[in-house]
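Apart from one protein chain that is not included, each protein chain of the complex appears where it belongs.
Coming up: chain A.
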Amino acid sequence: MEKVMGLASEKGVVIFSKSSCCMCYAVKILFQGIGVDPLVYEIDQDPEGREMERALMRMGCTAPVPAVFIGGKLIGSTNEIMSLHLSGTLIQMLKPYQALS
């Protein structure tokens, strides 16, 4: 879906979220703690939200939120982010974007 991909490229770190989702909030806090300021897009406040949700699921994000994109690429949801962070990989991926805090 172009809207999703368009938004995903707008900033280095993009998180698709829902305003009612507390797990999305937790992931946002995590990124802020690492020193990154992600673009958080609340799809439940978008009229095309349902379609965006379906698009994210088609792309492999089963949750479907939070959906984290780094450098325009879908990285995954909470599970993937947590695993990458604890293995030290996430910090490496975020290095180019850490200056944006």
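The rule is simple: a residue touches a chain if its C-beta (ideal position, glycine included) is under 8 Å from a C-beta of that chain, and two chains touch if they have at least 3 such contacts; residues count from 1.
Keep this in mind: contacts and distances are computed from a predicted model.
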{"item": "Protein name (UniProt record) of the chain left out of view, among \"ATP synthase subunit g\", \"Mic1 domain-containing protein\", \"BZIP domain-containing protein\" or \"Protein YIPF\"", "value": "\"BZIP domain-containing protein\""}
{"item": "Touch criterion as defined above, residue of A:V14, A:V27, A:V40 or A:L74 at the omitted chain", "value": "A:V27"}
{"item": "Touch with the omitted chain, as defined above, among A:M1, A:M59 or A:M82", "value": "A:M82"}
{"item": "Absent chain, residues of chain A that touch it", "value": "20-23, 25-27, 29-30, 33-34, 78-79, 82-83, 85-88, 90-91"}
